[in-house]
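All protein chains but one are shown at their positions in the complex.
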Amino acid sequence: MSTEYISFLEHQGKYKGIRSWIFATDHKRIAFLYMYAIASFFLIGAILGLLMRIELISPGETIMKPQTYNGLFTVHGIIMIFMVVIPGLSAVFGNFFLPILIGAKDVAFPKLNLFSWWLFMLGSILAVASQLLKSGPPDTGWTFYAPYSTTTGTNVITATTAAFILGFSSILTGLNFIVTVHRMRAPGMKFFNMPLFPWAIYATAWIQLLATPVVGITLIMLIAERLFGIGFFNPDLGGDPVLFQHLFWIYSHPAVYIMILPAMGVITEIIPTFCQKKVYGYKAIAMSSLAIAGVGFLVWGHHMYTSGMSEQARWFFSLLTFLVAVPSAIKVFNWISTMYKGSIDMKPPFLFALFFIFLFMIGGLTGLILGSVATDIQVHDTSFIVAHFHYIIFGGMGFAFFAAIHYWLPKMYGKMYNFTRANIAAVALFIGFNLLYFPQFLIGIQGMPRRYFDYPPRFQWAQITSTIGGFILVSAVILMITNLIIGVRRGAKAPANPWNGTTLEWQIPSPPSLENFDEEPLVKENPYDYK
Amino acid sequence: MSEHITHVEEHRDDEASKLGMWLFIFTELLLFGGLILVYSVFRMQYPANFHEASLELSVTIGAINTVVLLISSMTIAMAITAIQKKNKKLTLRLISITVFMALVFLFNKYFEWGHKFEHGLYPGSDLMQLLERGHHLYFSLYFFMTGLHALHIIVGMVLLIICYVKVNKGSIAHDKFVFLENGALYWHLVDLIWIFLFPLLYLIS
Partner (left out) sequence: MDNHGSHITEYKVLVRVLFVLLLCTFLTISVTGFNLGAFTVTIALLIAGFKSYMVLSYFMHLKYESLLLRILVSMVFVLFIIIVLITFIDYSFR
């Protein structure tokens, strides 16, 4: 690394200015494009969430009408699910670090990669447009359940088209990553020499590829239902609304694993680095990623216990749901075993990773309550569900995203951020998060329905606590982002390997050069080889 | 041996392109898979209606279209053999035949659909709403599935025309024909889907 190198940020390509970004085919620049877009959408989604929280601070109408509230939770869901968490980790950190971690110069199809981003932006613009167009924001919830979605007068067609395009973008990203892992690994890098983040991204990519087309066709059917009355989901015409739920969840349950698998991959990178210890059970973690991806395809029905499925289907899905918890638990045990007797260094990324494990466990264990038919029927469509999936999606994927940005920011920008502020933000996030979502478990069990803008006064204590938590959470996010921006602007220069990591990204300068590896990378037998 | 060649040429990985195409075919298969799932559910619920409604379709036209697609699938497979044997002229001719077959298919489909439209049988028509439930669902599925399939035929045709131009220009040749291979794979996919659609829609007893 003694030779003069030019980082990818300073590299002069064909274009200058903004065009050097939006027409870039470099996987690292595309990762930045995704990151800025997703961060903006996240803030929009968070503001909408906060508006809902303010509405719920007192029973009855507080700041908005019921229909506005229906639009808000739908918009919040569409933005957060399709535009933030599904692309989130794999499009940002997968793009940036998957090629580097397997010793490649770029992804297999760089132009296709850029095309995916453009599709993503097109879909996102349509999704935002569906909120602003004349007939009013869709009020179906992000799940677009038929038959209501086939009859409501709101912009459902625009929103579903947007979701379709976003899905197509997701398919192309997955396709690109699978080919990259198969064809672009550095010489000597076998599948079982890959770090575990690429393993997680690889498993995720398969779900993106195989599950998304099903929701694609479902959304087209929904649009055709609205335009032509084809009747697939309309009981009046002989159709079956439950069939829509089947098709929707055949995609959307695996999609949950599109969200959480890369998050698990990030945590698996961070924990060995900050414990300076070889990861415990490498193969078990790699295989459990594939197992989650595989079994995750077969459990969709647990979203439909109360929809009128047959008895047999319900116990069958319940059984499979308990099975899918096993590989997730394997990962948690392996993370904890990795920490055991390690020399733990409490830097911000590790703190976020610890919070991730805590929140993910609460989310996962409450998931088992929902997986068993009897208890699910009690809490179905209550705020218990809302709390559960926010613990998984925000507490899991969101905190993993924060962990990842604190872990890899020095590599991506070549700059370091302030640790104290980062730690304060992390703790505030954790407190705000639990204040916001934990009370929802409690009132959920007592019968507070989800997606209601009103509630009886006896739930007010919890709603107020939640709203306070929401404000703490958003302030903490702002503090965290400000700290990162200050770090990137004025922070100290980051060394090539600030955390003493062993995977390939730490062998190259920060930020990496255009082609990542100016010399052929040194591939180790075990990627987590701490002496 | 081939190691050296890969390094000399500027990053070109035919295996990667082909794998990418296969993965894309997987997504297409599952796209139609979703429709076939819907079809099987409704066929199970309305077996008699599905049988009656299917009698409205002409097995002859369906069979002719099946034969047309099978032949076109063979000709495009032959085009690859021809390009490998450095026979550019034959390659071009075989691609033209394939595109011609695609047009024949669409022509047939046009008449089949047109006939239905004349009788007021099309998605969203008044007649459709009056049909029995199973009939209604059957025809909705028929139009949806064959329509989506026809869309794929058109995309495949465009791809094959691009292949034709590229072969003509010489940018597809005996040592670099992965684009033609991928175009052909896409065309076979269209055939593959029709192999299932034909018995499912035309031959219900």
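Each chain gets a letter, A and B, in the order it is written, and its residues are counted from 1.
To be clear about the criterion, a residue touches a chain if its C-beta (ideal position, glycine included) is under 8 Å from a C-beta of that chain, and two chains touch if they have at least 3 such contacts.
None of the values given here were measured: they were computed from a predicted structure.
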item	value
From A:Pro138, A:Gly216, A:Gly265 or A:Gly301, residue that would touch the chain that is not displayed	A:Gly301
Chain A residues that touch the omitted chain in the full complex	182, 210, 242, 246, 250, 297-298, 301, 308-313, 316
Chain not shown, touching residues in chain B	2-3, 6, 14-15, 19, 22, 26, 29-30, 33, 36-37, 40-41, 44-45, 59, 63, 66-67, 70-71, 73-74, 76-78, 80-81, 84-85, 175, 177, 181, 184-185, 188, 191-192, 195-196, 198-200, 203-205
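The rule is simple: only the chains that are shown with their structure count from here on.
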item	value
Inter-centroid spacing, chain B versus chain A (mean Cα positions, whole Å)	35
Touching residues (chain side chain B, partner chain A) in the complex	13, 15-16, 19-20, 23-24, 26-28, 30-35, 37-38, 41-42, 45-46, 123-124, 128-129, 133-134, 136-137, 140-141, 143-144, 148
Of all residues in chain A, those that touch chain B in their complex	108-109, 112, 171, 175-176, 178-179, 182-184, 209-214, 216-218, 220-221, 224, 227-232, 237-240, 243, 246-247, 250
